[in-house]
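For reference, the structure discussed in these notes is given below.
With one protein chain withheld, the remaining protein chains of the complex are depicted in position.
We just call them A and B in the order they show up, numbering each chain from 1.
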Amino acid sequence: MSLLAVRRVSKRFGGLQALSEIDFDIGPGEIVGLIGPNGAGKSTLINAVTGVYPPDAGTIHFDGHELTGLAADRIARLGVGRTFQIPQPFGSLSCLENVVVGLLFAGKVASVEAAAAEARAILEFVGLGDKAALAPGSLTIVDLRKLELARALGTGARLLLLDEINTGLTAAEITEAIRLIERVKQRGTAILMVEHLVRVIMGACERIIVLDFGRKIAEGTPDEIARDPAVIRAYLGGQKGGGDAGR
Amino acid sequence: MGALRRLRRELIVAALMLGLPLLLLTLVRELFVLQVLTFVFIFAIYAQSWNLAAHSGQFSLGHATFLGLGSYASIIAASRLGLAPAVALFVGPILPALAGFAIGALCRRLREAYFGMVTFGCTAIVQVLVVEQFGWLTNRWDGLDAPRLAPEGLPVERVAVLNYVISLALMVATYLVVAAIIRSRIGLAFVAIHDNETVAAAAGVSVVRYRLLAMGVAGYIGGVAGALNGHTLTRHISPGVFGLEDSIWPVLYSIAGGLGTPEGPILGTLLVRVFWEWALRRIGGFDSLILIGLMLALVVTALPRGIYPVFARATAALGARLTPNSVKQP
Partner (left out) sequence: MVLDAGTLLRILLWGLVSGSVYMLLATGITLIFGVMKVVNFAHGELMMTGAFVTFILSHAFGLNPYVGVFVSMAAVGVLGIVIERVGFRRLRGTAKINEIFFSIALILILQNALARIFVPRFREYVQIKTPYATEVLDLGLITLRYDFVILLVLAWATLLGLWVVLYRTGLGRDVRGTSQNRTAAMLMGIRVERVDMLTFGIGAALGALAGSLYGIINPFGPYAGTLPAIKAFAVIILGGLGSVRGAVVGGLLYGIVESVATFFLGGSWRDAIAFVLLIVVLLTRPQGLFREGA
C-alpha cells in the first residue's frame, strides 16, 4: 500500500511542458531520491504535490486522500511536509516560533505551551537547540537548512519532500546531514529528496527517480540508475539549459 | 513561552492607559483638552484596527470604508431603528465587519501595492453606493445627524467628560482584545502570513481564512471607532468620510507608534495628534501636513527596516519585554 501515489501528472507553464505524465509511488518509510538535470521539473513536481499549484492533468493520492486540487495548507495538515530550496523562514519569528507554527497549524498540537516544548525537542533533534531564541536572520546557511527541516518536521509530516537541502554545504556538513536524514527515516517518515549530489543519493536513497525535460526517464536502485544509459545520456549529453524554468 | 508574562505586561500597560488619563481628568477641566484627548482615544481605536490588518500583511489604503460604514450603520440604527446609541454603537459595526470579510475575500490573493489599490478603490465605490444607491437612506451628500451617546439634559461639560471616559474605556478594552489576539495562535498565524504566505501554507496555516478573519475583525473595530466618533464628537456623518484623508491617518498613527505592537497605534495616535494640534496653531494646516509628510519620509528612508526595532529597543529598555523567546524583527 503506497503512501504517495502520483499518477500521470502533467503541468504546463505557457509554452513549457514542465511535467509530462509523471507516475510513481512512495511507500511508508522509504527514502526516495529525485534527480535530473537543471530544469527537469523536480521543484515543479514538489510544488504540484504540495499544492502550490495544481497539476493540469493526473492525480495525486496520499494515504487514501486525493491531494489534487487541494489547498497547500490542507495538504500540509494531511501530513505532507516540505522544505524550500532557498530557505524561507519566518523572519519576524524566532527559530522556536518558526517550528511552533507548523506544530500548531499542521501538527494539530493543542496548546501553545505544548507546541513550544515539542518545538524545542525538534530543534534539539536537528542540532539547533541552542539557537531556539534567535531570529533566523542571524543564522548560517547550514543552520537555515536545519531550520527548514525542523519546520517541516514540526508539521508532523509522514512524507517529507526535501528540495536540495544539501546545496552549499561542506563535505563534513553533508555527512552530518545524511545522518540526520537517516534519523528522520527511523522515525518512520518517508522522504522524497531532490538532490544533485551523487554521494547523498547513492548513500542515503533506497530508490531513485530520474526526471529529464519533465518526463520520468528512469526509476530504480542507485546501482541500476548509475548504469542506466538513458540517465547517463541525460547527464553527460550536456547539461541542459541554464535556467530553472518551470522547476 | 512567556505568554503569561506578556499578559501581565499588557494588564499593567492597560492600567496605566486607564489610570493616567483619569488622573488627568481630575486636574484638567478645559473642554478643549478633553476633546483633543477624546479624539485621540477614538482614533487610537481606529489605528488599532488598521494595525491589526497590517499585522497579517494586509496594508489597507482604504480603511475609511470601515470608519464610514461604522458611522453610518450605527447612526441609522439609532435614528431609524430606534436603537439606543449605546447599543447601536456595537450593532452598527457589524456592517463594516461584513464589508471587511467581503473585501478580504476579494483581495485574498493580492499583496502590498495591489492590495492597497483595490482597498482604496473599494472606498471610492462605497462612497458612490452610499450617495447614489442608498441615498434615500443616507441623505446623499448632506449626510445624517447623529443621536447623542450621552443622555439628554446633561450640560456640555458633563457630556464632554462622559464622552472622554467612554472613549477611554473602549480604547483600553480594544487594546486588551487586540493584544490578546496578537498573543494567541491567531496572532502567530498573522505574522506567518505576513512574512511568507507560501511557507505559512506549507506549515498548515489556512491563509485565506486568517486573512479574512483579520479584515473582518479590523472592520468591526474600525466601525466602532467610526460609530463612537459619530455619536460623540462630530454628531454627524457625511460621504466625505470616504476620502483619502481618513485612510491615510491610521497609517501615520501606526507607523509613528511602531508597527506590529498593540501599544503602537495608541502611542502613535497620541504623538501625531498632539503634534498636529500644536502645529496647526503655530504654522497652519498645510505646513503641518507637509511637516508630517517630511517626518514620515525621513522615518521611512532613514529606518528602512521600519521604526519598530527602535521602538522595541526603547520599550525593552523600559522593562517591557516581549516573550523571552522571541526577537521580533520587521
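Following the convention adopted for this analysis, a contact is a pair of C-beta atoms (placed from the backbone, for glycine too) under 8 Å apart; a residue touches a chain by one contact, two chains touch by 3 or more.
Here the structure is a predicted model, which means the values were calculated and not measured.
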| item | value |
| --- | --- |
| Visible chains that the absent chain touches, using the contact criterion stated earlier | B |
| Given B:36, B:87, B:180 or B:248, the one touching the chain that is not displayed | B:248 |
| Selected from B:93, B:116 or B:187 as touching the chain missing from the view | B:116 |
| Interface with the unshown chain - residue positions in subunit B | 59, 61, 106, 109-110, 112-114, 116-118, 120-122, 124-125, 127-128, 131-132, 244, 248, 251-252, 255, 284-287, 289-290, 292-294, 296-297, 300-301, 304-306, 330 |
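Basically, only the chains that are shown with their structure count from here on.
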| item | value |
| --- | --- |
| Subunit A-subunit B separation of Cα centroids, rounded to whole Å | 42 |
| Interface residues, subunit A side, partner subunit B - complex | 50-52, 71-74, 76-77, 81-82, 84, 88-94, 96-97, 100-102, 104-107, 112-113, 116, 132-135, 137, 151-152, 154-155 |
| Of subunit B, residues touching subunit A in the complex | 1, 3, 184-185, 188-189, 191-192, 194-196, 198-208, 260, 324-330 |
